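Removed: one protein chain of the complex. Kept in place: all other protein chains.
So, chain A:
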Amino acid sequence: MATLVILIVFALFLTAIWTGGYDKQLLNRFRSHWLWDWITTVDHKKIGILYLIGGAFFFIIGGIEALLIRIQLLVPNNDFMVGDTFNELLSMHGTTMIFFVAMPLLFALMNVAVPLQIGARDVAFPFLNSLGFWLFLAGGILMNLSWIFGNAPDAGWTNYVPIASNEFSPGTGIDYYVLGLQISGIGTTMGGINFLVTIINMRAPGMSLLRMPMFTWTSFVASSLILFGFPPLTAGLFLVMFERLFGANFFDVAMGGNPVIWQHLFWIFGHPEVYIVILPAFGVMSDVISNFSKKRLFGYTSMVFATILIGFLGFMVWAHHMFTVGMGPVANSIFAVATMAIAVPTGIKVFNWLFTMWGGKIRFTTAMLWAVGFIPTFVMGGVTGVMLASPPADYQYHDSYFVVAHFHYVLIGGTVFGIFAGLYYWWPKMFGHKLGETLGKWHFGLFFIGFHLTFFIQHFIGLYGMPRRHFTYQPEDGLTTLNQISTVGAFFMAAGTIVWLINIIKSARSAIPAGNDPWDGRTLEWAISSPAPEYNFAQLPQVRSLDAFWFEKMEGNKKMIPAEPLGPIHMPSSTHWPFIMTIGFFISGLGFVFRSLEVGVLGLILVFLTMFIRSFEQDHGYHIELDEIEKTEKGANA
């Protein structure tokens, strides 16, 4: 019955759209609404801001989940959130933070900064870029709807089978995980491809590969990891989906299947994924540290080399997550050695950052504080990583809070610190005003102290034997005080985040113009006005060196030398098809979750219809005319 209603509504909806039999005035009202602008935008800077809003939204949700987890662990035998509810919180916290916070926030920075850093007017595939964002949002919303409709996924962010099979996880929780990730995964892959092509093809004249800023380089390598890393996840998710929805038997031993296949597929994706989220953060750190030390990045070429090497080795180590599965001593040793090898290029990077600061003229702005705080924090995470990489030791650490401490040190101390550094650094380029420095320092202080309070102690909680993912412990375990310290730390981090939100609102209220080049920058994005005009560069710049803008400043030029005469600029036109296509995917995902094949297929039909329309739509974009450019440029310089 419900299916029928949905079907009818859907049919009406379609006929309304295709026949144009709706109120023309209503449509015009839609079109002139400011939201329409954002829904149809293909401008990479606006899409970056959308990613930021989406990521921050899920950051708050994931943060609330984390606080609930920590409250449950405040006292032994607590009954605040137990059993299934605790498992759901934990699984959703991990999944949300990796896929719907770290990834989109990094995409936000990449969208804002990469095209500007390479001197491009746009990304290579503006349509894909917008589609990628909407798919991420649809996937995130779909998964979080599980809180409202029944049960959330509860098999961990790693979703191991057979726990995730119908037999042990009845209900729809896991289906939300599978379909939500599948949809947002498509979006992420598109985003990655878009950045690869953009960086390969759209560099300004003179911007050779070895003149690209470090953030662009790391985004490039991270994008290739996305390209190669997401397909295994997609394949794995399809296996789980077919097993749960259509009764396939990929993981059922009795039917000749093998549950370990999922673990392999997941980690073949999973380990590159952790590098996908850390590499762009490395890039931010490199740019920020070099900028605020007023020095060229030390060992630039070795940094590039290390980045590529990390990217390559990242694919050879996935089985270090499976040492205890029983792959045998030979396989364990091979993967252990490969894992430890990654520490070498990582070490190269750390030393390069230190040498960049050495003798530099350091300014401790908030962005720089995050970067400086990042170095020791990340190193500690790397050290515990190498400890975990030794199989005999890992038999002790595995699935204990020690591992939890390790990955929070690298993910928060690395990725999240990197994201905050990047946001404080590029905020003026995004919005035209800086984030407040005083509140920013409070944000950093509270978050940094809170972070170490929460997670340093977890190393010991793990060593004293507390397993991860358990919802309680006993008074005689001697873990009470340690857990309480950890919970207090979590509230410090929450306080820091609230200060950040207040900071955003306060600085937006006063909106003091920051000027084009508030940090005395070195790279191309600081050569144009803040916020960047729609077309980025009125004239493409001629790049003559690494740190191109700094080079021109040293030559006594206030501006980049243009590589072309001023002329009309070609721009892609806005389009609503990505949004509509996403609605199709969303309906389809929801349909499959509710085990209604009809709705699932209908959603896909909508997807294919929009693809078809888009393929045969003749849209050559439009031109921004000369006088308009001149007006904008004059306004920016005044």
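Convention: a contact is a pair of C-beta atoms (placed from the backbone, for glycine too) under 8 Å apart; a residue touches a chain by one contact, two chains touch by 3 or more; residues count from 1.
In the analysis below, contacts and distances are computed from a predicted model.
**Student:** Pick, from "Competence protein ComFC", "Oligopeptide transport ATP-binding protein OppD", "Cytochrome C oxidase subunit IV" or "RNA polymerase sigma factor", the protein name that UniProt gives for the chain of this complex that is not shown.
**Tutor:** "Cytochrome C oxidase subunit IV"
**Student:** Going by the contact rule already stated, which one of A:14, A:316, A:439 or A:609 would touch the omitted chain in the full complex?
**Tutor:** A:316
**Student:** Touching the left-out chain: which of A:268, A:416, A:569 or A:593?
**Tutor:** A:268
**Student:** From the listed residues A:42, A:106, A:123 or A:207, report the one that touches the chain absent from this view.
**Tutor:** That would be A:207, which touches the missing chain.
**Student:** Which one, A:163, A:260, A:502 or A:604, makes contact with the chain that was left out?
**Tutor:** Touches the omitted chain: A:260.
**Student:** In the whole complex, what residues of chain A lie against the chain that is missing from view?
**Tutor:** Considering the whole complex, chain A reaches the absent chain at 196, 200-203, 205-211, 224, 227-228, 232, 258, 260-261, 264, 268, 312, 315-316, 319, 327, 331.
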